[in-house]
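With one protein chain held back, the other chains of the complex are shown just where they sit.
Letters are used for the chains, namely A, B, C and D, taken in the order the chains are written, and counting of residues starts over at 1 for each.
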Amino acid sequence: MLDLAQIYNGYYLEKSLLSVMPEAVLIVFAFLILLAGLFNNPSKNSVNSYYLALIGVAFSFLYLFMLSDHTIKGFYGSIVFDKFDVFLFTAILLSGFLTILMSKNYFDTRSVLIPEYYSLVLFSVSAMMLLVSSINLIMIFLSIEFMSICAYILTGYLKGESRSTEAAMKYFVLGTFASAFLLFGSVFIYAATGHLSLYKIHNFIFEQNYNAHYAYNLHTFLAIGLILLLVGLAFKMSLFPFHAWTPDSYDGAPTPVTNLMATGIKIAAFGVFIRVFTSIYSFNVFNFYNILWILAILTMTFGNFAALLQTDLKRLIAYSSIAQAGYILIGVIAGGYYGISGTLFYLLAYVFMTAGAFAIIIMFENLNLASVNIKSYSGLGYKYPLAGAAFSFFLLSLAGIPVTAGFMGKFFVFSAAIKSGYYWLVVIALLNSAFAAYYYIKIIVKMYMSDNNNNGGQLNLSNGRNSIIINAVNTNKDSQSYADNGSGKTALTEAVSLKSAAPALIIAIIICLIFTLILGIFPQPVISFASRSVTSLWSI
Amino acid sequence: MNSKDLIVWLIPFFPLLGAILLGVFGKYLKNYSGYLGSVFIVISFILSTVIFFTVAYGHSFTSTLYSWIDASYFKVNVSTTVDRLSVIMLVMVTGISSLVHIYSIGYMKDDKGFARYFSYLNLFVFSMIMLIMANNFLLLYVFWEAVGFCSYILIGFWYEKKSASNAGKKAFIVNRIGDFGFALGVMLIFVNMGTLSYSSVFSGIHLLPPYLITTIALLLFAGAVGKSAQFPLHVWLPDAMEGPTPVSALIHAATMVTAGVYLIARCHIIFSYSPDASNVVLIIGGTTAFIAAFIAMTQFDIKRIIAYSTISQLGYMFMAVGIGSYAAGIFHLVSHAIFKGLLFLTAGSVMHGMSGELDLRKMGGLYSKMKKTAITFIVGGLALSGIPPFSGFFSKDAILASLFNKGDYFFWIIGELVAFMTAFYIFRLIFNVFFGESHADKNLHVHESPNVMTIPLIILACFAAVFGFIGMPPFDHSIFYNFINKDFANSFNFSPAVNNYPWYLLSTVSVIAGLSGIYAAYVFYIKKSFDLEMLKKRFKTVYALSFNKLYIDEIYDFAIVKPMKNFSVFLWRVVDSFVIDGAVNGIAQWISVTSSKVRKVQNGMLMSYIFTLSVGVIALLAYYFVR
Amino acid sequence: MEALFYIFSIIAIFSALMVILVKNPLTSALYIILCFFALAGFYILLNMQFLAAMQILVYAGAIIVLIVLVIMLLNLAKAKDTIRDFHQMAVGIIAVLLLFAEVILYLNAAGESKPTGIYTNAVINKIGNTQIIGQFLFTKYVFPFEVASILLLVAVIGAYIFAKK
Amino acid sequence: MNVNVNDYLAVASIIFCIGALGVLIRKNLITIFLSLELMFNAANLGFVAVSEYLNLMSGDIFVIFIMVVAAAEAAILLGIAIAFYREKGTINIDKANELRM
Partner (left out) sequence: MSIFLKYILSIIIFFPLLSALILVFVNKKAEGLLRNLATVLSLAEFAISLFLFIYFKSNTYEFQFIERFSWIREFGASYFLGIDGVSLFMILLTTLMTFVSLLSSYKYIKDHVKEFVILMLVLETFMLGTFASLDVLLFYLFWEFMLIPMYFIIGMWGSGRRIYSAVKFVLYTLAGSLIMLFGLITIFILHYNQTGNFTFNLLKLYNTNIPLTLQIVLFIAIFLGFAVKVPVFPFHTWLPDAHTEAPTAGSVILAGVLLKFGVYGFFRFAIPLMPEAALILTPIILVLAVISIIYGALVSIVQKDLKRLVAFSSVSHMGFIMLGLFAMTAVSVDGSVLQMINHGISTGALFLFVGMLYERRHTRLIADFGGLAKKAPIFAALFMIAVLSSVGLPGLNGFVGEFLILVGSFKQYTIFTIFATSGIIFAAVYLLWMFQRVMFQDITNQKNEDFKDMTLREIMTVLPLIFLMFFIGLYPDVFLSRINPTVVHFVNIIEHNKYAYNLIKAKMGLFNA
């Protein structure tokens, strides 16, 4: 029975509110952005809302930092704020932060509603955080829907681009379909255990495990419930065969949003899956691990196979993110202290490398240098050596080459899996990552080693044409001035590129670069952080 | 390091210094390089003589320069042992080298690679000296290969000529085949004895089981077969005549090719413990002697004839060491070195005078035009034919007598037969070149060689004439035997030519064989009593066999070289490119084909996405149902 | 009670089938309202009158009206959605039959479960189901409630953004 | 013969499956959404039945939230359908095939 008195206990409420402070701040700022959008003139709007969003994320970080030592269960077990959250909140907020940094540049050239965009980003980030801190099926469902709805809207944000709308539509239909499964699964879990709270379900199963007279019907209900719940979660984690939305919606969405989906949503999905996993699946009821590792293998193999011949960069990264999900899942399956902390590490690493890659894609997209087709990247490595090097670095990190965060993540995850005895799983994963390297390297090949001697590709061609025109115009001038013209032209493009690559984007890239490197070289602080945060989970 | 050691190390040092100096600064030294190179060798020769007398009137001694390899239990020093065997070789090598160097100053005068030539030659002398003085098997092996290398670069000295560079390569590779055996022998010695130094090996060899000793001996002999151009690895030596003639004289007649004989003499203890191996040596030696002489009879290239003669004479030496008559072998080695060096140098002189002509069908009547050359050549020829009192008579006779005394009558007969053939072919050469009418190009200005060339010839001819007398009084009691046998005394198979038969009877047989050979040549080529063409037709097969060198090169080409090449191509094209790379690329191909199929799952149709998802759900549920 | 259960079941299943089988989306919408009514009937059977009312109000009253509005707005009523893709349909039906068979097989295997909670019919009736739900919504589930409100707001923003030209 | 929770769950499952079938075979976005609503409602029915039989309340509360979400999704659908219609002139999902492979 409810203790109604407790509700009105100011201290309790305050504590409960504290537990959602980081999310609340974001939501407040989201509202602020919406409100500010009403009053300011449109030209200022975009700038204001951008800064407001950044400030919101900063405040959220601040609260997160302030609360980081606390473990607070708020609102009668709807939500919990613990060390696990701290880690994932950090990752999600970083993802949101980087997304916002990238967005400014991206949307400057496109006519869309800017304040709403930033508020939606903040909403979706807060939804992700809510999802991670949910310990109750109702909250899980609500947060997933909240997050998804934000994502649907953001995916379809590019008005007038049929690809964007199509992506939103596909995402919406599939997402809702998967949610229905999640819900139906919850029904069965509820029927089997009588609880919606993960803690209580955990306890129930824990008791039943030692109960000889475990009723068979509950057993069946639990099985069906667990499977359907897994379907719902697997969809968000984009595991094969529930991945189908991933490539299309990543492709159609505005690139910053793709980044948010690829990093934030994935982290949130894995975060909640780890919660559910450690509370429910970790008992390995009905040998549930079999399903999981089959899914892991299928996922990474499919992801890699599908990415192999991909020529569209965004889709390629979408498929690669499917494959990455497979690797991450291995860490979850490995379970335990090391498995989960490795997974967390991987997730954080994944944020930086993916966000970095997307930032560079956006940069090139904005410079109109490259579409997302790989072909247009040929020779870019020479033209923009630093950006090219950074992009290569991120791709290598995704491929799991050492000195990058990606390697360390894989290393932690695979070690944990071996420790738990999943030898074959690791071997398959390693083989997978070996052949996954091919398509990452393919991009690098395009950037640096294209057979096309004309380094700039199409761009250079047009340059060449221009200079021919100039030449034709200035026939009476001497060749020296023509040469000057030519070099002036290239210098001009360089200058333009530097100018239009906004500082925000460059900052985002630099952040990603630094962290990808640091996580790859000196992962000690982060892995300790992850290990500490894991302790607040159950059955660890 | 006392003075003896110092002298010992100075002997190889000067040629090495010469090689380096001439190699690096040859461009600036120009014509002086010849004199410089010769001076170094002469110094070496003088020092060798000093050492000769030191040893002759003292004891053999060992001198260590430094520890070369020291890998846990494998220790090898760079050190020398100078004993009677080595000093003889030393003096012989440095002496002939000096003469050849001096001769070369004239012979190579106008060559572009004058300095290079002397550099190589000095390097060769250095290697040869070290080969002789080495006191362990590894060092021996090292310089064994080093002389092979020098021979390679000297044969290919005129590298622009394809035949020359081919010949050099062939020499090196064929030698390597022999060295393959040699190396294995060295390893076998080491793994069984734990050491490679001569003294330890020789003193402990009898502790090994006989089959091992035989194996070791045979493997070492394989090296000797390669280096000394014995059948079946003799094929490189005739081709080696592509090199400058002084090189042929020095390396391919006097010194390097005799290293095989030296090796067996050096390892006489090992061979004396293994009668089987010794028999093999004997058989190979006999076969080679016969085959080479047989081939030599019909060749037209004067250098090749002398080369085959060298092979044949080396066969004699091997027969000698094969029956354990090491002293006789070494005796013949030295005397052969002198007269064969002489023959080559005179052949060189002929070539010099004939502007490089080698075909004896295009010569004739040169006696009048180049008297010094002709006379020295004839001296050499007589020595080779074993006509007393020239040196060849004494040394060859010693071998034949040993064979006879040992009871190897078969090989004695072969020896006598070869003696006949030898006399025949060398006088066929002499008669064709120096006598009869000239077949040379009329425009050719034939001239006698300069003094710098003829003086060495004369010196050598003198030696060829008188050297044999150190083999007097006959056999065991001779000066030479007394000197050398101190080294072979502990050989257990030691078989001196025992006076079971009056020596003069045997000698008479040999002399008759030689003289009849000369006579036969005289009948054929001076008197022309027989129609040669008819004889050729009559004995078509035999003639063809001889003329085509028993088709051995062709057999090798057909049986080894071509199959190996084809096999290599097979390995490359089929195994490497098709099978292995095919598998690798096949996997890649398979992956990309699979990938293109897998991609079709994502066909853009929402229907199929929903369907995929449902199938996933059903499969998961089914898994639990069938579980 | 059992009779009502079966009646409602038949109505619900029939109308659900009609929803997916009729060609006109407008008809589908009307059939789904029928289905919702049947479900509301179930809720009443299950002693949850408040939910039954909500079902009618929110689903039938709001959501479906919204849908009908869209249909009319886009003038889709005439756009016949003929199911020509028999291949697709056959595959779909087989898949769903499998799904259905599996679920039913599981259910058959299930037996009776024991009640664990305290909210028996008596308690609910005593307090009143609306009150209980209200109490819960504003106490224990106050946070999900708030989230749901924001969710709706976001949905509104979304609808606005999508629908805006 | 007593009606128990399994019967309710069976009905719910049937409706759920019909909904799923609808999603699978229909190509009209609106009809698909209606089918999705059927699936959601099946879950609702399940929750209500289970919480009744287990004497719990949380299931009922869940149902309310599901309704809210359904409403929100209806709003999104509205937006998407309009936007989609605007671009393609139809709401047949087969016309959405730009994004593929």
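Here is the rule we use: contacts are C-beta pairs under 8 Å (C-beta built on N, C-alpha and C of every residue); 3 or more make two chains touch, one makes a residue touch a chain.
Computed from a prediction, not measured in an experiment: that's the story for all the values here.
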item	value
Which displayed chains the hidden chain touches across the whole complex	A, B
Selected from A:V47, A:M66 or A:M449 as touching the chain missing from the view	A:M449
Residue touching the undisplayed chain, where the options are B:Y409, B:Y504, B:F567 or B:W590	B:F567
Positions on chain A contacted by the hidden chain, ascending	338, 341, 382, 385, 396, 401-403, 407, 411-412, 414-415, 418-419, 423, 426-427, 430-431, 433-435, 437-438, 441-442, 444-445, 448-449, 451, 522-524, 527-528, 531
Residue ranges of chain B at the interface with the undisplayed chain	23, 66-74, 116, 138, 141-146, 149, 152-153, 156, 159-162, 164-166, 168-169, 172-173, 176-177, 179-180, 183-184, 186-188, 190-191, 564-565, 567-569, 571-572, 575-576, 580-581, 584
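Here is the rule we go by: only the chains that are shown with their structure count from here on.
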item	value
Chain pair, B-D or C-D, that carries the greater number of C-beta contacts	C-D
Distance from the mean Cα position of chain D to that of chain C, given in whole angstrom	7
Touching two or more other chains - residues of chain B	599, 602, 604, 606-607, 610-611, 614-615, 617, 621
Per-residue overlap in chain D, given as positions that touch at least 2 other chains	5-6, 9, 16, 19-20, 23-24, 27, 33, 51, 54, 56, 58, 61, 65, 69, 72-73, 76-77, 79-80, 83, 93, 96, 98-101
Chain A - residues contacting chain C, complex	1-2, 4, 7, 16, 20, 27, 34, 74-76, 78-79, 113, 116, 119-120, 123, 130, 136, 138-139, 142-143, 145-146, 149-150, 152-153, 156-157, 159, 168, 191-192, 194, 215-218, 220-221, 223-224
Contact set on chain A toward chain B in their complex	169-170, 173-174, 177-178, 181, 223-224, 227-228, 230-231, 234-235, 240-242, 244-245, 247-248, 286-287, 290-291, 302, 305-306, 308-310, 435
Residue numbers on chain C that touch chain A, as the complex places them	103, 106-107, 109-114, 116-118, 135-136, 139-144, 147-148, 150-151, 154-155, 157-158, 161-162, 164-165
